[in-house]
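This structure is in structure tokens; I'll ask about it shortly.
One protein chain is absent from this view; the other protein chains keep their places.
Right, chain A next:
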């Protein structure tokens, strides 16, 4: 069980952080609570919610906590519901074990979600009430507090208003809680000390005050209030989400009570009269007797056509449908050949379903931000401990989740239903009969169908759709989502968190969805009477379609809608006709056209040219059908609908207008907005009939396959930091854990960043460094130009970071010999092979040192001298003389050269000493100071402030002395940055970010450095980020197969570099993707403000490529500190996507 303590009051998005919130996460982050879920988080189990990472609290709960089932006699005392008495008897029943098991989750979610929603509503109406943080504590208030306080609250001055408004807000939830299972979650007695002061504590006449409340309410709502249970509220709502809130959406309960799960017992809510009558009677009647709950609901309800779900089959009285789950497929940045192969595989699968009616359904699921946050937290064993005054780790995670929710990423879920069997009258009669005995479809029939349905598993499971059978759970989810079209999904369906919906729960939730229509209306209004969520839905039908060139020019036509930033639902009802059927169908049409042509000829009138053209086409198609493969001839005749939702009718229609416009402009598909929307909306529900035969589209199965509603563009792992979202055809959040390649995929950790100057490399590098440092990764950033040093001044990092400015460092900081660490014997396996490996590694290190020293020396001497053959020989000789150990210095080499009885050698020594006159060059000479780079700092930024970097396009001869010195400095600085990572333990997470890596090109040691970095990265769990302006140096280094993650930013100037970058991404070159690179981070020329975001094309370790918009604005102050642009401080950065107003729950 989760502890009763509440995880701090999460605040609604946009409210300023209050310092009382989730606090720091000290080292004793609770692991102790025995009842806790396996992970120590207190997340709300619902998707819309923000998992709040709770500061540790003493596990007070077990001390006096009531047993899960045990409910004291006076337990109801704390619940102030007018309907409490209704349930008094059922409260006496022992709660079913299942519900008891689920109780903890219910309680977890409640405190979390409540304040977010309740806060805006409550303070206005209840000035007497404690501050907004109050609801958080509510559920665990002492039993005695509430009942007394509540009834009295309506002060004499506002006798009528109070009950009317307050009553629906809170007490009902409690009442329901009291009824089923929730009491123990409400009445934990251990929070007495924290409960808010109870203002007036006299026992008032409870009934007297409550009655007016009901009387004033509209009958319909009053009737349903026993069920009032705002389950479906999204955790973070946009303000004004419900313009027509009829009831303040306060106090969401988490789940349905068991009575709703047992439909046969209590299928519908009680009528109002019943409720009020019982109300008045109940308190007087002492002996508790079970209320006879007659849900004679007066408002009409129609049962769906589906009567049974069995496994992945659904039964209606006439048909049986098998449902399959179609996993998402990658579409963006794939070679056209691959895409075509995919499409033709899918169309073959469709053709294989000839003769059946399909229902292709796509719905969405809001991104489970809390799940992600939990994963991230689990992957972060030691986050940086909090600094007073700065955001703590838990707040950081909460911010990230809020950001995720505010920009609204929805994940698509695609279902395919194959209606494959007609049921005989006998079958459905038997079902009816058996239902009466609680058994449903006869076993014989199911057995028979089970054999038939196997053929679909085979057809759909193959490459292409790769469909798998859905689970009953998913079917329930689909049914709920279809009934509550475009509404916020029920909040607790989550695969991991323990907030599972039990069987039948979701179906019961459909009870709450009311539907309204207006005559000739263009939308349907859906109201969830539990949450008061109101949604207007417009259903558009796919009308006339012009020819499409799907892999080449156009996007899949049912994936296309994902460009728009709000979720939509799709439903396609398709009859697949096999070659015989479709040929007959078409031939008939062809004959009619022919006869019309003849008619014209007979009458001596010119036939319209269209007729001629159509006749020709029909001929060609007919020929294709008779001679071609089944794929060519199979046809899909069907109806395709898109449902668009909005909070108001205007918003809905505006969205519909936008999608119609987008489709007609980009895909040349005209979406129609027919009347009879209620029927169309009903068509989305599996098993319901097709609304009408209008807008039937007849197409080859290839075109249907090219609809590809399951296309997606995900990239990144789902366990790392949030770095932005995909910016291509749909919006998905992008997470990046830089250690994922090493720890899970067993690949190298080299990540490459390529972009033109100003493309955002450094900012991304800094942001990743920051995020990694937050997670306790030892981060070293090499930033020659220096702006990243400002990261160290961020309040949360300041105590853990240090800046090393090389230009102001002591002698010997960059002494080349010591830059290459000697391997330790302990790093290798024991035994003879280990010895051997160790020896090899030691001699490799020596060789590398020699190579580095040679390179550094030839960088230090003038290029003319370095180019001479004798120089190389002499240097090699000298380096050979000096022992290649860490303790050697460059001075030894100079001394060795000077000691040679060769003029050239002496000259070379003098040249080297000449350079040593420059203060910067002294860094190379002498011994390194002790403890230069301790392993303790979480973030170390190495800068070379004031150093002028040379232009590599200019010959070395023309570089100034300072510029010439920058080259060896950069080389050694790279080594220095990595050197630090070899200090600690091998398995600890390390990250090193190297900017300006293109200076490593053209030198042996540079090449070996990168290769070694890529090779070592896995062994040392070292994530190396290498930023470069030119992908050629990475490609040329032949480490491409060691590169795990690639970011390519804007490359507009140089086509050659662009194609190199594409090669790095492993995206086909000369396929038009160069233009994509050029259009990244495109500036709107009309706007005067700076570009608030940067776009990259990213390839993750699994080879998925996607356009990504980097957005780390959720980290407070990070962008200000990362801003490398001079005027940065003045211009406020707004990295939120421009489409935020569109985003919705």
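The criterion applied here is as follows: a residue touches a chain if its C-beta (ideal position, glycine included) is under 8 Å from a C-beta of that chain, and two chains touch if they have at least 3 such contacts; residues count from 1.
Convention: contacts and distances are computed from a predicted model.
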Complex member absent from the view - protein name from UniProt, among "3-oxoacyl-ACP synthase", "Conjugal transfer protein", "Spermidine/putrescine ABC transporter permease" or "Iron complex transport system ATP-binding protein": "Conjugal transfer protein"
Sole contact to the chain not displayed, among A:422, A:447 or A:665: A:447
Option touching the unshown chain, where A:334, A:697 or A:1032 are the choices: A:697
Residue, one of A:398, A:558, A:706 or A:916, that touches the chain absent here: A:706
Touching the absent chain when the full complex is considered, from A:515, A:563 or A:745: A:515
Footprint left on chain A by the chain that the document does not show: 263, 267, 299-304, 306-313, 340, 343, 435, 440-441, 443, 446-447, 449-450, 453, 472, 476, 479-480, 483, 503-504, 507-508, 510-511, 513-522, 524-525, 543-552, 586, 589-590, 592-593, 596, 599-600, 602-605, 608, 610-611, 614, 617-618, 621, 635, 672, 674-676, 678-679, 682, 685, 688, 691-700, 702-703, 706
